[in-house]
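Note that this is a trimmed complex: some chains were dropped, and none of the rest were shifted.
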Amino acid sequence: MEYIYAAMLLHTTGQEINEENVKKVLEAAGSEVDEARVKALIAALEDVDIEDAIQKTAVAAPAAAAA
Amino acid sequence: MPHVAEWKKDEVASLKKLIESHEVVGMANLSDIPAPQLQKMRRSLKDSATLKMSRKTLMSLALNSSDKENITALEEHMDGQPALIFTNMNPFKLYKILEGSKTAAPAKAGSIAPEDIVVPKGDTAFKPGPILGELQKSGIPAKIEKGKIVITNDKTIVAAGEPIPRDVASILTRLEIFPLEVGIDLRAAYEDQTVYTSDILTIDEEKTLADIQKAFTQGLNLSVEAMIFNKESVPVLLQKAATQSLNLALNAEILNSKTRDILLARAYAQMLSVAAEASAKDENAVDDEIRE
């Protein structure tokens, strides 16, 4: 999940989710970065409103976490 | 037949004619059917079957005079108030129709209970009075509650196959429980050298339905298991493939249009979960946004 965590981290801090930033975060976390996966991540997230995606999907999360 | 009255000869001849002209000849018992009900049944059968009541001896004569092989075996099934039924429909179907047209009737002293007769628990329409004693005497658990006679437990008062005692019959009728069935009771039916008795003629439609569903399920199971493609198995296989693919994509964290939202939400949910545990230790460990 580190690629996704990196994206979420950048989303939370308000930074742009681009190749450079994702790589920077992953490297800071000591991860060996796979360029292809970074590219795929960026491509997949390009048109996505993360806030929206989380809200739409996360109904189960708090309940499950509380369980 | 030297001393046989003319009308009897005519009746035997007419019965014989009916026997010869129908594929199926049934032997029924019409005991206990009130006349109006019998009229009604006769009318409803009109297009599909002919019902003829006659004396036992005349029916025997007619059966014995028939050329149909083995048809005299029907004689063994003359019970009560016998009648012959003539039809061209499948004897099983005839039986089904006749059974379906039976109606509930009040208990009669001495009649055999066709199945367990149960007095259900619950309120009765009776005000307190001598009937309470009668109920109790028949073995029905009854008591007075809020000014009414109430039956406290379900009670099987006559077991299947047992005769109904006189006092029980009267109680049942007063309780408006009608445990008997009246109607044309088809004892046996002849078709093509074979006499089918009522036990054979009984069709279990529910079992047939269940068997159909079982056959379909088995066919589907086999198709899926053996990967035989047909329009029933392919949707199941597609679903299987789609499920497995989705599982793989999510478990391998491969982002695409189908998995993206789920994976993002998963990260978020995991973050919340970790945050919840961290803040349980020290609420300053997390920021205000999460604490809300």
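Just so it is clear, A and B label the chains in written order, and each chain counts residues from 1 on its own.
The definition used in the following text is that a contact is a pair of C-beta atoms (placed from the backbone, for glycine too) under 8 Å apart; a residue touches a chain by one contact, two chains touch by 3 or more.
All of these numbers come straight from a predicted model, not from anything done at the bench.
Q: One instance of each chain type is visible; tell me the copy number of every label in the full structure file.
A: Counting every chain in the file, the stoichiometry comes out as A x6, B x1.
Following the convention adopted for this analysis, only the chains that are shown with their structure count from here on.
Q: Taking each chain's centre as its mean C-alpha position, how far apart are subunit A and subunit B in Å?
A: The answer is 61 Å.
Q: Which bits of subunit A are touching subunit B when the two form their complex?
A: Listed in rising order, the residues are 1, 3-5, 7-8, 40-41, 44-45, 48, 50, 53-54, 56-58, 60-62, 64-66.
Q: Enumerate the contact residues on subunit B facing subunit A in the complex.
A: 253-257, 260-273, 276
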